[in-house]
Each structure stands twice: as structure tokens, then as C-alpha cells.
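As you look at this complex, bear in mind that one protein chain is not there, while each of the others sits in place.
What follows is chain A.
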Amino acid sequence: MSLETHPARSSPQDKLVTMANQIARFMESKPYAEGREGLASHINDFWEPRMRRQLFDMLDAGGAGLRPLVIDAAPLIRRPSA
């Protein structure tokens, strides 16, 4: 049935990239250290482990498409336990 076969839309990975970059865009207006810390703590506070795991999968693969601040903040983001 056509309800389930909707047109191609952004993949889960694309969505996460968009979301992380949106946070980065806000944090980039702050001084660098504050923004980097702010981005990491925002993701730590609001992203559930599954999303963080997917983010780390992308970061570990080089972080294609992610804004530099996301990549810079990665060491401050809590890696979910397996």
C-alpha cells in the first residue's frame, strides 16, 4: 500500500548530521571553547545512547558532512556503553 512506500527521504544518518550541524550553528556564535563544550553537553544531555552511538559511527568513519565544531567536540561527548 502506498502509505508505507513514501518518496525517498533523508536517511537516519543524514538526519543526525543535520541535527548535529544545527546545534553547531547555534554554538558557533559563542566563543570557541564555550561553544565546543556547549555542543558536547547538549548532545550528552539530550541525545539518547542509540543516537550518540550512530554519531560516533560517523565520527569514527571520518565525520563526513559534520561541521568542524562537531568533530572538535567529539572528545567531550560521552561514548555510550556498548
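The rule is short, and it goes like this: a contact is a pair of C-beta atoms (placed from the backbone, for glycine too) under 8 Å apart; a residue touches a chain by one contact, two chains touch by 3 or more; residues count from 1.
The definition used in the following text is that contacts and distances are computed from a predicted model.
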Statement: Per UniProt, and picking from "Formate dehydrogenase subunit alpha", "ABC transporter ATP-binding protein", "Molybdopterin synthase" or "Carbon-nitrogen hydrolase", the hidden chain is "Formate dehydrogenase subunit alpha"
Statement: Contacts from chain A to the absent chain lie at residues 1-4, 6, 9-10, 12, 15, 18-19, 22-23, 25-26, 28-31, 42, 44-51, 80
